[in-house]
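Inspection log for the structure reproduced underneath, given as structure tokens.
For this depiction, one protein chain was excluded, whereas all remaining protein chains were kept in their positions.
Note that the chains take the letters A and B in the order they are written out, and that residue 1 is the start of every chain.
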Amino acid sequence: MTTTYHPPPLPPPFHHTLTPNLTTTSPIPMELITQGAEAHLYKTTYLSPATPAALKIRPAKPYRHPVLDRRLTRQRVLQEARCLVRLVREGVSVPGVLAVDWDLNSNSNSNSNSNSNENGNGNENSRGEGQGEGNTGSEDNGTEAKAGNGAWILMEWIEGIALKEVFRGWEASLKDNNRDENTAEEQAAAAAEERVKALLRKIGVAVGGLHRAGVVHGDLTTSNLMLRPTPSGQQSGKGEKVEGDGDEGEIVLIDFGLASQSIQDEDRAVDLYVLERAFGSTHPRTERLFGEVLEGYRGSYRGAGSVMKRLEDVRMRGRKRSMLG
Amino acid sequence: MIAIGLESSANKLGVGIILHPDDGSTPQVLANVRHTYVTPPGEGFLPKDTARHHRAWVVKLVKKALRDARVTPRDIDCICFTKGPGMGAPLQSAAITARMLSLLWGKELVGVNHCVGHIEMGRLITGSTNPVVLYVSGGNTQVIAYSSQRYRIFGETLDIAVGNCLDRFARTLHISNDPAPGYNIEQLAKKGKTLVDLPYTVKGMDISMSGILAAIDGLAVQYGLNGPWNDEDETQNTPASDEENARPTRADLCFSLQETVYSMLVEITERAMAHVGSKEVLIVGGVGCNERLQEMMGIMARDRGGTLHATDERFCIDNGIMIAQAGLLAYKAGVPTPLKESTCTQRFRTDDVFVKWRD
């Protein structure tokens, strides 16, 4: 029944990437990192082989109506890119945007498959628009009712590990510990817990910085929080408060696929609630420490207080949900 | 062992009898009977009237189930009933019946979480061992995955349930509630062609549907499609040629509603699958019968190299057998419900149940 999964072919221009390269010295790596729900994430390079980059391809979703799919894919890749660009400007630690293609033509795959360069010209002429100077119109002609072919975004590569792994590691170590009266072990465990708490507070500060910049993430899970090692060990996050403990790196928020620009308490509170629930479902044994995240968040910007109040309402709504609608 | 299950959390009254052979072989459905309280077009079912229906039918259904199964009360090991979640008054019908039978027959009671009933029946029927579960019905919309003895909720609706959204829109359009409003929307949607833009609200693994309902209700009013149908309505489908002025038809609205809402459901299910690294997906609950939803979910699962498990209306739609199945699993694991605690409750979260019968 279950067949081996083959990811869809890479969209242009990346379909050149894997073809044997006769003139350049070494092939460009293109490594599938994850198949997320919405996108395939590849590790590749940008401009030069020395610059690692993350390529996020959003293939068309065949299960969706083509019109809806095109609308969503394009809307989301652009929303993601816009949020990231804004956050970079605001100094929040997120991957920078290097390049975007928000509307791959259905026909571009076949057209530019060969590396014949004349294809581009031919297409251009057949389009016959946007040639004149001062054209301020939209870039995409013929968006209506046509099936799209997905989109991609190329971003800075973030070194480090996902916090999901950090917490999983910690929870695994909890299971191993037997509860003997071994004081040394207990002390080590207590120290480990303190480090985890410090890390949780740092998450809160990072989420606060995000919200302060006017963006809500929309999908805060521990998979989307990276711990990037600080280069020298002396520097900490840009402009963020330096935490005493647990300073093994800087929190970098990734995957803004469901992010949006908002300064509403409600949206911010839902962001926190989604994160809280992610802890509950993914790290049941860390859930009890979630208060530390809120502690870090509380002090991170003006306005955090009213968001925390709103969070209570959102939680109440959540608990009621087993009732009939 | 044999269990009888009673379900009455919404407008379906169901009684089922299941046998778990002592040799550990596959459980057998001995009886699965149901009677639905159907209201006229444009009307929803009210708790009081629904409960009256259930009280009037429950004895008949229990007798029929015993006849179908060819068992006597003496053969039965435990009496399972839906403890919640659901509508208060209808829930009480099954709870009271179960208590009465327990005293009458001298058998132990097991209170069952309705959602867990759906999951366990789905697992039994499809043979899927550890799937991500999409539970979609009139009262619930949840994406669930099992982890350390709980069915954990990864995503759910932030406001109204998907079935509720469909039912209420069916009421707006005065679509028949027989056999079910969702079923009739599905049939009408097959004739729809034009997709109208509706809000699409996914937040993490949660979704929101009240905005969509408001938007599509608004469109129905705007184009005069709400309220009772005229005779010519069904033939008067707008010609599709003139796309500029094309007014959506009722079919277009149903089509658009389904396409939008089901896309959201498939999306959050896929997110959960990606999150827990699962390749199996199981759809349960009344909306799970919808063939378009199954089709979309199937395509998604295929593209992930996974498998879709779905059941038909006998087990998707609320029934007694699922209560018997989940109840018997709990009973065998040693969790009967004392008479004193055999109450029912409108609120009962899926993740409140300690799943003692799984590893």
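Criterion: contacts are C-beta pairs under 8 Å (C-beta built on N, C-alpha and C of every residue); 3 or more make two chains touch, one makes a residue touch a chain.
One rule holds in what follows: contacts and distances are computed from a predicted model.
Novice: Report the protein name recorded by UniProt for the chain absent from the figure; options are "EKC/KEOPS complex subunit CGI121", "Trafficking protein particle complex subunit", "Large ribosomal subunit protein uL23m" or "Signal peptidase complex subunit 1".
Specialist: UniProt lists the chain that is not shown as "EKC/KEOPS complex subunit CGI121".
Novice: Based on the whole assembly, the unshown chain contacts which displayed chains?
Specialist: A
Novice: Which one touches the absent chain: A:Ala81, A:Leu163, A:Val207 or A:Val274?
Specialist: A:Ala81
Novice: Write down which of A:Pro49, A:Gly214, A:Pro284 or A:Gly303 is the residue touching the left-out chain.
Specialist: Result: among the candidates, A:Pro49 touches the missing chain.
Novice: Determine and list the chain A residues touching the chain excluded from the picture.
Specialist: Chain A touches the missing chain through residues 12-14, 16-17, 21-24, 28, 44-49, 51, 78, 81-82, 84-85, 88-89, 91, 96-102, 104-105, 108, 111-112, 115, 117, 119-120, 122-124, 126-127, 130-140, 154, 156, 234-236, 238-239, 242.
One rule holds in what follows: only the chains that are shown with their structure count from here on.
Novice: Can you check the complex and tell me which residues of chain B touch chain A?
Specialist: 10, 84-87, 115, 138-140, 145, 147-148, 152-154, 156-161, 164-165, 195, 197, 200, 202-206, 259-260, 263, 266-267, 270-271, 273-275, 279, 295-297, 299-300, 303-307, 346-350
Novice: Mind pulling up the chain A residues that touch chain B in the complex?
Specialist: Answer in residue numbers: 1-5, 34-38, 61-65, 67-68, 71-72, 218-221, 223, 258, 270, 274, 277-278, 280-282, 284, 317-325.
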